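Just one protein chain is left out here, and the rest sit where they should.
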Amino acid sequence: MREISYLEAVREAMTQEMERDPRVFLIGEDIGEYGGAFQVSYGMLEEFGHERILDTPITELGLTGAATGAALIGMRPIAEIMFMDFTTLASEQLVNQAAKLRYMFGGQSTVPMVLRTPAGSGTGAAEHHSQSFENWFVHVPGLKVAMPSTPYDAKGLLISSIRDNNPVVFIEHKLLYKTKGEVPEEPYEIPLGQADIKREGKDLTIIATAIMVKKSQEAAEQLAQEGIDVEIVDPRTLRPLDTETIVNSVKKTGKVLIVHEAVKTGGFGGELAGVIAESEAFGYLEAPILRLAGREVPIPYNRNLERAAVPQVEDIIEKARQLATLKV
Amino acid sequence: MREISYLEAVREAMTQEMERDPRVFLIGEDIGEYGGAFQVSYGMLEEFGHERILDTPITELGLTGAATGAALIGMRPIAEIMFMDFTTLASEQLVNQAAKLRYMFGGQSTVPMVLRTPAGSGTGAAEHHSQSFENWFVHVPGLKVAMPSTPYDAKGLLISSIRDNNPVVFIEHKLLYKTKGEVPEEPYEIPLGQADIKREGKDLTIIATAIMVKKSQEAAEQLAQEGIDVEIVDPRTLRPLDTETIVNSVKKTGKVLIVHEAVKTGGFGGELAGVIAESEAFGYLEAPILRLAGREVPIPYNRNLERAAVPQVEDIIEKARQLATLKV
Amino acid sequence: MTLTKENAEKYLLQMYQIRAFEEQAEKSYMAGKIHGTMHLSIGQEASAVGSISTLEPTDYIIGHHRGHGLTIAKGADLNLMMAEFYGKANGYCRGRGGSMHIADIKGGNLGANGVVGGGLPLAVGIGIGLKMEAENRVLLCFFGDGAASTGAFHESMILAELYQVPVVFVCENNQYAMSFASRDWTTSKKIAAHGEVYGLTSTATDGNNLIEVRDAVQMGVDRARGGGGPSLVVNDTYRWRGHSKSDRNRYRTNEEIEAWKKKDPILKFRKYCKTEKLITDEKAEEIKKKAYADIESARVFAESSPEPDVQTLEEGVYAP
Partner (left out) sequence: MTLTKENAEKYLLQMYQIRAFEEQAEKSYMAGKIHGTMHLSIGQEASAVGSISTLEPTDYIIGHHRGHGLTIAKGADLNLMMAEFYGKANGYCRGRGGSMHIADIKGGNLGANGVVGGGLPLAVGIGIGLKMEAENRVLLCFFGDGAASTGAFHESMILAELYQVPVVFVCENNQYAMSFASRDWTTSKKIAAHGEVYGLTSTATDGNNLIEVRDAVQMGVDRARGGGGPSLVVNDTYRWRGHSKSDRNRYRTNEEIEAWKKKDPILKFRKYCKTEKLITDEKAEEIKKKAYADIESARVFAESSPEPDVQTLEEGVYAP
């Protein structure tokens, strides 16, 4: 099958949905001529024009609210926040408005919108351009949260997100933008709330998100040579969460390592640990539930410090090895 | 000893620290003549005047940034965000600036400030005035997060927070404001990062925060009559977390129920579950780690719905009973 | 624009309904029948009715926390509205929203908002949507003087002008944001001056004069409908009651309150209608009576309505 990049997959999903549905439009900073800070919407202005590619000044709160308002009367906007760090400026409209309008109004309305934003470190952009806040939005009923790790998932999840009648926070990882993979040309949906087993294995389960899926896959190859057979579960959607797939995998392997890039404390790994520790998988656990996640620091600038601040393949290998030998 | 209310304890802490240290000042909406939406700073304008009680227009981002900036050059501001729901508007300055300035500048500066805000439901104020976002800020290195459950803790933790050289998010619970308890008149500190065992017990551990401590205490009385002896651990500070006290309690009882008001998914309970499940306490667990927390809804207006949206004494009793009988 | 007799009666009825609704709300609260807080707009009725009188039924409004008046002026069913205020299952929002979040989407009321300034960015997007659907509808977006100090206001004005949305922004300047006096930093004229710099045609009115309000908003509505983009109207008015139930009125004097009560928008309108021979005193009293009776039956309706079933708690968080 044809291979395209993660970035192209995102762009293709948006383009195809805009061709299909005139209510879909883009709004964000520098998404027109500039093509977006990461060139995700490059070329779309030519096809869709200024009526449907709305370039904004620097107004994270305003543009997120504008997307929400348009959705409230039936449009299907896709807002882009240039870096996830700046969702801090947008969160009032996302959390208090988009997520709640339907419930607060007793179900009278829907808010079908997507807020796309790139997260993650690794580009040397330092403290204000490298954060991962997915668990903030997982914590908000009314929102859905998707976080693809491959081009295939990116396209299918984004199409589902655009077609979903609820606000979806769609988190892309900067370092995945250029990764390539097989992606069908025609539009397709991956249901929100369906995890994917990225690798089958029997010794231990790694639950990983976004770029940590890729790193875990690399780690797994090496661990396989050491005789450790890793199963990798990628939730793909963090809210709603496919608890079943996760629980089944842990029941099968009896051991689980959770890996994400966001800071460990207060992160999504805690939620996963909680879900597992309260589930029937608990009785199958042969070792403590381990978490490997971002260190307790803002992301620093220096390349080596930056690298040390988030899990790397070698860290995953080491932790998995440790887990493989652990016993209750 | 003298009994005062939680609200008075907060006010006394601020007053005593302002008397002691001229660098301490208050900034927030309607904190002057109005006395604050909950009357926490009532009367302080008379004592300290407009130079140190800065009433602001509605500018959550601006006033939080103003507190941060003042702290950056050596003042010790206490900012009030009228409802925790509106920290969504302030989080850029809190998370990207206050929390990071020190690290980002390589340790050149300090940001000694407190951001006080009331969280929680139960006042019939509905979706936009009832939320609990503590885990958002627990997720941010550079911040500390305190969440007192009694007047005694409120005063001691607030004094420590004001004297701390780092930004502290100080979360008060609206329904606790009128609760009373013994509080020494002189200033005292409760170290940030020190949990408190609110009740000793041997059958199971309840880890609860803020108003859930009080509800858990009520539940424990009743459970005691049924022969279930509950230990209640109140972390008091969520970041830094007193892992040791928690782990020791779980090792002792072998069973743990986590109770908080914030929405369950993505909440601090996950973090606690994660901490326990990865610790040496794991091997002592005789049952799954249970979490009881806010339901997956925005807080609704109607009194009964509102009540049903967060854990009540009877829910805690039921869950604890269930846990007491559970076996791996 | 000249005022027909029919319209004059309608406006007077609506203003009285607002007043009666809020007086009832206050009573119900005092009687312990209501859990929570509320924000009364008594004294501001002309701003709500005058502004919304310019709309077609298919047009939209979006409101703010002090929104009872707006909701009534947009033609809400008083029973469903009172039921919502009481948190009942058959209220507009099934009891989930209450006073601060009443919406009537079918009726073109896109809802009140608990976040000051929260509706402003939404209004920009609604305006974008209205342009896209090209059915020539317009939106009135209401906000307070306090909201004018929020970052949301600034960003929304810039975006509204950039996209030339068919929106009239109506600032109900009741002189205070809670205890914060607008005189300290911004007057109606200043808010309008900001609007001008953003590029919006901006007018400050005597917000207690329904005719003046209506004329100013009508210009904005015509401009919006004609594709001329957004505008701003600032209605200078006053709330007679405290900010909410927690208010002790420490920040203002009784004299000030009394002085404003003398500028009662309802009496002002009655006087005008009498002079213009549109409504006699007898007719006005009749209208008033009807308004209070309407509210009384809404109260009865609300009080006899069922509580929501707690089993339904999780309904409506997500759309299918």
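For reference, chains read A, B and C in written order, and residue numbers begin at 1 within each chain.
Note that in this section a contact is a pair of C-beta atoms (placed from the backbone, for glycine too) under 8 Å apart; a residue touches a chain by one contact, two chains touch by 3 or more.
None of the values given here were measured: they were computed from a predicted structure.
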| item | value |
| --- | --- |
| Option touching the unshown chain, where B:Gln16, B:Ser41 or B:Thr59 are the choices | B:Thr59 |
| Identified contact with the non-displayed chain, of B:Gly49, B:Gly74, B:Pro184 or B:Gly283 | B:Gly74 |
| Contact with the hidden chain (one of A:Arg23, A:Arg102 or A:His129) | A:His129 |
| Where the missing chain touches subunit C, by residue | 149-155, 158, 161-162, 184-186, 190, 193-194, 197, 199 |
| Absent-chain interface as seen on subunit A, which is shown | 29-30, 32-35, 37-39, 55-59, 61-62, 85-86, 89, 123-129, 295-298, 300-309 |
| Missing-chain contacts mapped onto subunit B | 22-23, 25, 27, 51, 54, 56-57, 59, 61-75, 77, 92-93, 96-97, 101-112, 141-142, 144, 165-166 |
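Note that only the chains that are shown with their structure count from here on.
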| item | value |
| --- | --- |
| Centroid-based (C-alpha) most distant chain relative to subunit A | C |
| Inter-chain centre distance, subunit B versus subunit C - centres from mean C-alpha coordinates, in Å | 36 |
| Averaged-CA centre spacing for the pair subunit C and subunit A, given as whole angstrom | 40 |
| Centroid spacing, where centroids are CA-atom means, of subunit A and subunit B in whole angstrom | 29 |
| Where subunit B touches two or more other chains, by residue | 61, 85-86, 89, 126-128, 295-298, 300 |
| Junction residues of subunit C - those touching two or more other chains | 93, 95-97, 101, 113-115, 118, 151, 317 |
